[in-house]
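Only one protein chain is missing from this complex, and each of the others stays in its spot.
Each chain carries a letter (A, B and C) given by its place in the written order, and its residues are counted from 1.
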Amino acid sequence: VTKEWLRVAVIGAGAMGTIHARHLASSVPGARLAAIADVDASRAAALAEECEASRIETDAGAIFADPSIEAVVVASPPNTHGALIERAAAAGKHVFCEKPVDSDPDMTDRALAAASRAGIKLQIGFNRRFDPTFRAVHSAIEAGRLGRPLLLHLFSRDPRPTAVSSTRAIAGLFLDMTIHDFDMARFLMQSEVTQVYALAGTMMENCGEPDTAIVTLRFTSGAIATIDNAHTAYGYDQRVEVFGTDGCIATENEQPDRARLVHADGRIDALPLYFFGERYLASYLAELRAFVHCIQNDGEPAVTGQDGRAAAKVAAAAQRSYETGQPVRMSEIG
Amino acid sequence: VTKEWLRVAVIGAGAMGTIHARHLASSVPGARLAAIADVDASRAAALAEECEASRIETDAGAIFADPSIEAVVVASPPNTHGALIERAAAAGKHVFCEKPVDSDPDMTDRALAAASRAGIKLQIGFNRRFDPTFRAVHSAIEAGRLGRPLLLHLFSRDPRPTAVSSTRAIAGLFLDMTIHDFDMARFLMQSEVTQVYALAGTMMENCGEPDTAIVTLRFTSGAIATIDNAHTAYGYDQRVEVFGTDGCIATENEQPDRARLVHADGRIDALPLYFFGERYLASYLAELRAFVHCIQNDGEPAVTGQDGRAAAKVAAAAQRSYETGQPVRMSEIG
Amino acid sequence: VTKEWLRVAVIGAGAMGTIHARHLASSVPGARLAAIADVDASRAAALAEECEASRIETDAGAIFADPSIEAVVVASPPNTHGALIERAAAAGKHVFCEKPVDSDPDMTDRALAAASRAGIKLQIGFNRRFDPTFRAVHSAIEAGRLGRPLLLHLFSRDPRPTAVSSTRAIAGLFLDMTIHDFDMARFLMQSEVTQVYALAGTMMENCGEPDTAIVTLRFTSGAIATIDNAHTAYGYDQRVEVFGTDGCIATENEQPDRARLVHADGRIDALPLYFFGERYLASYLAELRAFVHCIQNDGEPAVTGQDGRAAAKVAAAAQRSYETGQPVRMSEIG
Partner (left out) sequence: VTKEWLRVAVIGAGAMGTIHARHLASSVPGARLAAIADVDASRAAALAEECEASRIETDAGAIFADPSIEAVVVASPPNTHGALIERAAAAGKHVFCEKPVDSDPDMTDRALAAASRAGIKLQIGFNRRFDPTFRAVHSAIEAGRLGRPLLLHLFSRDPRPTAVSSTRAIAGLFLDMTIHDFDMARFLMQSEVTQVYALAGTMMENCGEPDTAIVTLRFTSGAIATIDNAHTAYGYDQRVEVFGTDGCIATENEQPDRARLVHADGRIDALPLYFFGERYLASYLAELRAFVHCIQNDGEPAVTGQDGRAAAKVAAAAQRSYETGQPVRMSEIG
């Protein structure tokens, strides 16, 4: 008997595409990295060489046309996602798509509809659901250890960049960064957001957009959440606290080591793992494995297109609240 | 040479009056506990016996009439504070008053005006400013270790009571409990609140009032704060996190011991100190010492009547926001 | 009815005498500070003034001759303890004695015999048994949470002094400093030491004596302990770890606050409480209260003269092991 490999192509050879290609190259059981596509041929070639991928493309069309390729990872700019999902759906390819589904709400709806009609699997890259620490929080809630969840606090801070990233420039703070927290809030509270209130400001220089924000959410269940987004001088700061009728669960950042120095000036231990490539590496691998597993077992994706759309709608409400200075009901958002 | 003792009377022999009387009995250098007054004579007598106080009164009038008594601690119900301050001021006694200044805003204004006219010292019982951990946070901010403070999170949760306390019944959640956090927010951020948004709900049974809340504050400086108030199944939970341009400072609860057990079911350490009487005992002593010190050295009280009024106004804004569902500007509050 | 106060005199107005006198002055229910004796009259006078004690003596004889004084705290140099206990016993006064019982083994035996004959209460100042954290460890062991205790590690490090203390000069490392750990080892393991092995060295300059040591103990139960004594650049370091068949319990140092700063250079929190006066203050008060309580209730002292003698014998064995380089059986010690 011969094994049947799922052949997967990666579209977009940027930061996220690189992470996914590396994982497909060696660490996802049952899958093979079939090709890498990027509009920049040299970028595609460099990644292909590193990952021992035999094929590169500068246009995704050749990928969609290849019947031996069954699935694609979409890691191109956020304003290209929806169209790529539509084309993949038309070609019958399963899609793992980085968040957001698309930076445009209408395109998001079209993409979801196309995926649904075609019956392909569509999984969205809310990787934090696969992080061991967030997973432990989710499990504790599921197991009823907190009783009824009442309050949630998400701390989600990036290292301060030297320049605004291209995805941020396209999607803005709420749809590019906070969207992970909107998804995590839905995932942990298992309730839908009914109302959003966003306060934000600009801390980094040369950035017209807000980069620091507190977003408050109200849920159908009556629970309340706050999200703290900022850009730090000390690295990635990714924590959560959930308070319920029976207890509270809170997390610490992962650290590169667990050594603690005590000397005359104080007690010092390691800073958090520096950024998403360090902190969330295991979760990126786990989400791809889950994607491949759901294709091979014809299961439901762990993170659906509807999850992607729901989080994006909360982001839109946050944007409107920031602009109007008023709380926004989710029913007001298209 | 003989020492001159500051003779201090305690008005109100409830939980807070008891704490203050004990401290005055033995631990406040330069001060002596002169008398205890309570409308309930047996309660006054029991406390007087414990503290070896030689005099009890059921009416504060006798206290105010006694020229040998120079200062009073007001620890009676919150709707009696203002009138007592007025009477103390009229009698030229210095006043240490438990929060709030009064449960009525107009009475608060009258009391402050009376104290000012009389030239007495008036210190409000925002004891948390004297807690070593909150003090360490304040010092770090003062020393510039965080750069410019941008975000503040206060976690201020009481143990779940079996019944609603009498002060809560009079003052409500925001003026009875959150008022400490409003003061702490002003103290740490050193900026005035400009806008308040409050979400709240009821978790405890048999309580018409909200008992769980998230209050969001905006400051003149542009900084943003959230306050988390709840009633827990695991004791007193009193923490803060301040994020600034250069770093972040966060606190842990104080614990009765620092032993940690590891066995087959997990790694377990001690719950927080159970309630205010345990956690904040040192701060109650420190605030009284500061009060006596400011009288003896004719200094400015560490927590002024204006601090008391400012926090109460934020509480009023929070109440209005809770009732209207809208953010409230401080300029809208009388 | 009038209360009957136990009148207690303090002999020795040094560091430990000062701590005990302050506690007797205001914080030990049922007791009163009756007098302070010190060969240095000005030292006695200064402490008496601070504690509002009405009487000072330069010779303990006057204390022993006063029938109104029922108990004494012996906090003089360690080579004077035994004789003072003998004199106190002869006068029928109860004795709280700082460790060691005496720096001379024969004098120790004589003192214990005298106390026993006279039927006085004799409590030795092994205060760490009253520290909340060590007490929590003891309770966990008592409650069987570790199963059978197998291994014990004591970390007992002082801040590095600028000069060798007078008690150290008289008693040496093992009888002055490690004696606390020998007592704690017996207290926690509830088994007697059968064999001692000591390795030591000199780290501090200008000190002929060893100041850094690892002492290994074997117990009747088969359990094994290590004791780590050193002098640090970062303050008092007082921790314990006990490992048993079912689990392990380990402690952290107490800290002056629980704030933690994260900035670009690392995550920093507070150093341990600086020295015994800060870390063990509550335990010094608790041991005196226990002493007074045992007198008033005719109970057994919480720490007996035999406890004092047993720890001193282990210290003697450690000294011999250090000198010979060989393990020493307790049966070899007088």
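Please note the rule applied: a residue touches a chain if its C-beta (ideal position, glycine included) is under 8 Å from a C-beta of that chain, and two chains touch if they have at least 3 such contacts.
Keep in mind it's a predicted model, so treat the numbers as computed, not measured.
Novice: For the chain left off this view, which of C:F64, C:F96 or C:F243 is in contact with it?
Specialist: With C:F64, C:F96 or C:F243 as choices, the missing chain is touched by C:F243.
Novice: Of A:V262, A:A311 or A:V328, which sits in contact with the chain we cannot see?
Specialist: Touching the chain that is not displayed is residue A:V262.
Novice: By the contact criterion defined above, which parts of chain A meet the unshown chain? Give residue numbers in ascending order.
Specialist: So the residues of chain A touching the missing chain come out as 26-27, 132-133, 135-137, 140, 145-146, 246-254, 256-264, 270.
Novice: Suppose we count only contacts with the excluded chain; which residues of chain C make the list?
Specialist: 147, 150-151, 153, 155, 157, 197, 199, 201, 203, 212, 214, 216, 218, 222, 224, 226, 228, 230, 232-234, 237, 241, 243, 245-248, 325-327
Novice: For the chain that got dropped from the picture, name the residues of chain B it touches.
Specialist: 233-234, 237, 262-272
Heads up, the rule we're going with is that only the chains that are shown with their structure count from here on.
Novice: With centres defined as the mean of C-alpha atoms, identify the chain lying farthest from chain A.
Specialist: Of all chains, C has its centre farthest from that of chain A.
Novice: Most central chain by CA mean?
Specialist: The most central chain, going by mean C-alpha position, is B.
Novice: Counting only Cα atoms for the centres, state how far chain A is from chain B in Å.
Specialist: Whole-Å distance between the two chain centres: 43.
Novice: Counting only Cα atoms for the centres, state how far chain A is from chain C in Å.
Specialist: Inter-chain centre distance comes to 58 Å.
Novice: Just how far, in Å, is the C-alpha centre of chain C from the one of chain B?
Specialist: 39
Novice: For chain B, what residues touch not just one other chain but two or more?
Specialist: Only 246-248 qualify.
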